[in-house]
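For this depiction, one protein chain was excluded, whereas all remaining protein chains were kept in their positions.
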Amino acid sequence: MTTLETSETGALVGTTGPRRSWRVVWIYGVLTVAAAVALIGFSRPGSATFGLQSSTDLVSLPPLVLPALPTGVVASLIAAACTGVAVMLVRLDRRQPLWLPIVFALALVVGLLTWATAGSPQTVPLPGLLAGSLALAVPLIFGALGGVISERVGVVNVAIEGQLLAGAFTAAVVASLTRSLIAGLIAAMVAGMLVSFVLAAFAIKYLVDQVIVGVVLNVLVLGLTNFLYSLVLVPASATLNSPPQFTPITIPLLSAIPVIGPVLFRQTVIVYLMYVGVVAVTIGLFRTKWGLRLRAVGEHPQAADTVGISVGGTRFWNVSLAGAIAGLGGAYLTLAAVPSFTRDVTSGAGFIALAAVIFGQWNPVKATLAALLFGFASNLQNVLGIVGSPVPPDFLLMLPYIVTIFAVAGLVGHARGPAAAGKPYVKG
Amino acid sequence: MKLELRGITKRFGALTANDHIDLVVEPGEIHCLLGENGAGKSTLMNVLYGLYRPDEGEILLDDEVQRFSGPGDAMRAGIGMVHQHFMLVPVFTVAENVMLGHESTKAGGRLDLDAARATVREISDRFGFDVDPDARIEDLPVGIQQRVEIIKALSRDAGVLVLDEPTAVLTPQETDELIGIMKQLRDGGTAIVFISHKLREVREVADRITVVRLGKVVGQALPTASSTELASLMVGRAVELTVDKAPAAPGADALVIEGVHVYDGNGVPVVNGVDLTVRAGEILAIAGVQGNGQTELTEAIFGLQAEVTGRILLHGEELTGRTPRQVLDAGAGFVPEDRQHDGLVPEFTIAENLMLDRSDGEPFVRRGALRLKRLAAFAEERLKRFDIRAQGIGTPVGRLSGGNQQKVVLARELSRDLRLLVAAQPTRGLDVGSIEFVHQQIVATRDAGVPVVVVSTELDEVVALADRIAVMHRGRVVGVVPADTPRDVLGLMMAGEAPQAVAA
Amino acid sequence: MTFREPQGGAQETTDQPVPVADTGTEQAGLDPQQDPGQQRPEAAESSARRVLRDVLSGSALLSVLAVVVSLLIGGVLIAVTNPQVITASGYFFARPGDTIVAAVQAVGSAYGSLFRGGLIDFSAVGFVAGIQPLLRSLGFATPLIAAGLGIAIGFRTGLFNIGGQGQILIGGALAGWVGFTLPLPGALHLVAALVGGLVGGALWAAIPGVLKARTGAHEVIVTIMLNYIAFYFIDYLLGTPVLQAPGSNSPVSAPTPTSAQLPQLFGSPVNLGFPLVVLLVLAAAYLLDRSSLGFKLRAVGENPSAARTAGIDVKRMTIAAMVISGVFVGFAGAYQVLGQTTSGFSNAFDAGIGFNAITVALLGRSRPWGVFWAGLLFGVFQNGGYTMQAANAVDLNVVSVVQSLIVLFIAAPPLVRAIFRLPAPRGARA
Partner (left out) sequence: GQAPAPAASGSGAASGSAAATSDYLPCIVSDQGGFDDRSFNQLGLEGVKAAAKDLGSQYKEVQSATANDYASNVDNLVAQNCNIIVASGFLLAPAIKSSATKSPSTDFAMIDDTSIDLPNVKNVVFNTNEAAFLGGYAAAAYSKTGTVATWGGIAIPPVTIYMDGIAEGVKYYNQQKNKNVKLLGWNADTQKGTFVGNFTDQNKAKTISTNFLGQNADVIIPVAGSLYQGAGAAIKSSGKQAVIEGVDADIYNTDTTGAKDLVLVSILKNISVAAQDVVEQSAKEKTFDNTQYVGDLKNGGVGLSSFHDYESKLPAGLTDELDKIKAGIIDGSISVSSKAAFN
């Protein structure tokens, strides 16, 4: 017994059984074995070519040619090594560092890509793969930022889809009418905010279950935009649904960084706004008075109330802000991606964003990473389809969703949200 | 600062929680409010603090009438309050909690955490607290959390300080320290309103005492009044303050705990090799400062801890590795420490809560179906026998007062054929009348030949109930001593000194 | 110790001075027990006034008014997009009356069609013919009720099952597959297909349940993802001989064999699905209110840690709740294939029921009979909407707008009271 006391934190290794979860290790193990079987056991002949250069790069990089079998072996070995490290860390009772799943995932992705495209005459354009991932992630990230703010202040936001859709619709109409992109952006924010107002008013003033309001708002906005699209926009699309479009702006030095430079820094204003948004929300939430109060209200509204913070007001305005941010995500769809609104143009992005919020553990940076992971998996599916993969399209289309489930079940596990999220606050 | 309340009336629907209450607290005075559960003390303080708007009456500070539209106004006017239920954000650090609501900022609205840390340190030093400004609240023991609440109130230079049952969760030492601080503040000219159910400390600290019953002031008393006098003034009848119990007639060893370790999520041992034996028909009280492994030990008995090693035997039957269900089925009854969190489902009715741990088979379930009539009859009987004050068995438990909630838990646990009873903090936050009742029930259980474990941080309770006392410190049993061990010895043991060393 | 009559307020509180109502679902919905009045003697009020006051603040009236407000707002949408109204508004300032008349006519006749198509057709000859629309509405209500019950059971256990779509798809497809491939005799065929549907829904719902219990993965994420996976999976199967109609090259299944179809009752538009769903309501009510399992599910939903302390296996209950939820939702899937789209289904036969069921469950306050009435209401609107579209050229989306507004307004009685300047219920807290 005395020996057991010697260490405060972790010397009791192995003597009394496991205390940390082996779940991560299991996931690593299963994936490693699966990868080894596929990449080595069912190895395909030939090699895969990865393009590192996007057409407008200044420096030219030769494409990377990876032979399938050796790459499969190396990828499997790296995956096995990661699994080994994970086992060791669990036995040593240490925290799993963030780089481990990243290295692991990279090895698997490279292995998978090489396997799937081996022998294909097509090159896998890495910058294109990444740029597409980002493009698919942008509305998700805006939606997730809105979700994080809203839930952090204690209002469960199931209405992200509605906020995105309202933003997309309004941005298209207002920008078409005014011929001004800025007006479109502002209108999208206002529209997202209006959806939020309803959420906030019903949830905060009338104490209606926040999930009800969120679910219903999605239906309401979808119905309204469909209705207005058919009856108002389609007949007058030249005036009401032909907005100008944001053009990418190249940032001089940064965009010259190989591979990721053009991906990140040859983007439209909305995407730059998104970078700013992620940084600002992160700093704001954790470093400023605004964030402190916001989080206090979401964690313990009574405590906030007793120090003179207006719970209702804080919730109301921050939920509105969340709507405005999500609205920008909608504007991306109709002002940057494609210059027009079409029926249900969000196609469920809001729900994926909601998943990213939870997956990202209510942290803006992690939620952004979750959205990027989703975007990457989606675009990986696209690219695999393009370079010709042996998998039926329907199964490729499932890829991002399956990846998300694996990630959530395997790596994130139980996530604790803001303590008071979803609970209406009633003062005595 | 002088505080005066004039004719404060506060109604909740048909109920008048405060009925024309007058109260004057002079600067440099500690004024105690006494009253049974639900008398209206907290309500009055919430009115004072701007949380509730009074229906009638006015609040005066230094003879000026105040208009509070919210706690913000009250704080600005110089009122500080330590709430009955801590108002701290668990995931924030001490400094963040202290600065919340009056944050100092640097350029760009960024928090000036250094300033907040300095404030925390400055107040800590002034009163000899040992509080790390960067510790997260949820990692701190309640005693320290209590200090954070006080620091929070003081950081705003409160001229009137309200302490609503601040000692309910403190150890004797911590209570003594708090009393010292209150006296320090009083001597500095602060007007203090102090609410407590513990007559001993009220008499020790009060300059004046006001007793409230049924929302009305029923009398003033001086600290020189005896506990018995105060108690009967509060409740309106004579109260037995000491537990009337015959000497124990212990039988065979019933609960045997051998070399038990409990590890937390990080693999740190929180119970560290505990050996204990409880005999049938005896009460073993486990004393100790909150957070020294008592909670985990009781949870380990009931299969509620994930990582337990060692052996726990009940009448020779192995309990380790069993599920909570199996332990309950083995005849163990459990009064958990946090009744609202672990003991009750607040949204459920009294009746439903009374069958909560017998949701699987007889008597309330047959072939998968609830037997509601039988449950109703049972609940009615329990309601009467345990004197649970409620509209009926269909009342949601969340609407009951704390004392009545506790009675529901007891009524449930004591209605089975017990072979073991474990009661953790059975009277936390209860008034003297309720305490009397709960203690009687526990003693009656012992007298029926059941081995009883009572975990309490309350020395009064430990001394009143125990046949033997085990003191825990840092996950270990410091020693097992007879019930008549002097308080100061117990106090030292709670601080970790072995009994021989103490005796020597 | 004193005893004071506990107050039956709308919010339950713990013993904190600042109460927090934490089950929002309790706040809203079609429950007759809403806003229980409090027993404060109101000596000053005359009894007649009191009765009036009770009626005006009653929840039945509020629900009706909520529907009225929503229809009014929907009416605005109908009016402003009606060609006659637009024409008339062209000369609004010359003859404003025309615009108003046109608007009233447009909205009136649209809602006339809604009523005629969804509830009762007074122009039809005879009672039986008159209630045909209502009977047809029951057909649309059936899957909404079944799936709504499933979602509601999830809610009561503290789980948010957004996966109705996937569970309907998998359940329905399995029901269909059993129907196509197991040529059982007589009623057995139908029973087997139905069971297939329930099993399919249960299996698909079990995945998030098991993942949540084993790994803590949030059911909201997992169910959303499984919706997409189910959709693409069924899409894939519809392109293979497993589900695709033989000889067809469209991703549409063969018709459901007649013996596996839910039979029509007495030649009416109602099929066996409706009585079955009534049984499901009874089953759900029994489960939640009368059974030991339901008791444990609710305990876990309200306070998992107390449930655990009381010996209830929270993880098992989580899985059980999802599986049971999936069984109910799976019935909706089976109904779609065996009773609704019996002439062959495509990959979208879930028809949005998975999502609408969430609204239905919420509107019904997660109480079985509440869900029943909410589902019925939605069925009537949906069915009436078709007639409104065919007869009055009103876009179907108006119906979904009106439906969502109804949910919002019913959920917020104070708002409806404010709109109609109704008195607050007696004894409500100031």
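By letter and in written order, the chains are A, B and C; residue numbering begins at 1 in each of them.
We adopt the following convention: a contact is a pair of C-beta atoms (placed from the backbone, for glycine too) under 8 Å apart; a residue touches a chain by one contact, two chains touch by 3 or more.
In this text, all values refer to a predicted model and were calculated from it rather than measured experimentally.
Colleague: Considering the full assembly, with which of the depicted chains is the omitted chain in contact?
Modeller: Counting the whole assembly, the omitted chain is in touch with A, C.
Colleague: Out of A:Val173, A:Val311 or A:Ala337, which touches the unshown chain?
Modeller: If we include the chain that is not displayed, A:Ala337 is the one touching it.
Colleague: Which of A:Ser47, A:Ser180 or A:Ser237 touches the chain that is not shown?
Modeller: Once the missing chain is taken into account, the touching residue is A:Ser237.
Colleague: What residue numbers in chain A mark contact with the hidden partner chain?
Modeller: The missing chain touches chain A at positions 51, 54-55, 121-123, 125, 127-129, 131-132, 135-136, 138-139, 226-227, 229-231, 234-235, 237-238, 241-242, 245, 247-248, 332-333, 337-340, 342-345, 347, 349, 378-379, 382-383, 385-386, 388-394, 397.
Colleague: If the hidden chain were put back, which residues of chain C would touch it?
Modeller: These residues of chain C touch the chain that is not shown: 81, 83-84, 86-87, 117, 136, 140, 232, 235, 239, 245, 248-252, 255, 336, 340-353, 382-383, 386-387, 389-397, 400.
The rule we apply is simple: only the chains that are shown with their structure count from here on.
Colleague: Using only Cα atoms to place each chain's centre, name the chain farthest from chain A.
Modeller: The most remote chain is B.
Colleague: Of the chain pairs A-C and A-B, which one is connected by the greater count of C-beta contacts?
Modeller: A-C
Colleague: Go ahead and note the Å separation of the Cα centroids belonging to chain A and chain B.
Modeller: So the centre of chain A lies 44 Å away from the centre of chain B.
Colleague: Taking each chain's centre as its mean C-alpha position, how far apart are chain A and chain C in Å?
Modeller: 31
Colleague: Of all residues in chain B, which are in touch with two or more distinct other chains?
Modeller: Where chain B meets two or more other chains at a single residue, that happens at 46, 51-52, 83.
Colleague: On chain C, where are the residues touching two or more other chains?
Modeller: In chain C, the residues touching two or more other chains are 16-18.
Colleague: Which stretch or stretches of chain A touch chain B in the complex?
Modeller: Residue positions touching the partner: 1, 4-5, 8-10, 12, 16-17, 19-20, 93, 283, 287-290, 292-293, 295-296, 299-300, 302-310, 419, 427-428.
Colleague: Okay, in this complex, where on chain A does chain C touch?
Modeller: These residues of chain A touch chain C: 23, 198, 202, 205-213, 215-217, 219-220, 222-224, 226-227, 230-232, 301-302, 305-306, 348, 351-352, 354-355, 358-359, 392, 394-395, 397-398, 401-402, 404-405, 408-410, 412-415, 420, 422-428.
Colleague: Using the touch rule from the top, collect the residues of chain C that touch chain A in their complex.
Modeller: By the definition above, chain C touches chain A via 11, 16-22, 24-25, 27-28, 77, 81, 160, 162, 211, 214-218, 220-222, 224-226, 228-229, 232-233, 235-236, 239, 355-356, 358-359, 362-363, 395, 397-401, 403-405, 407-408, 411-412, 414-415.
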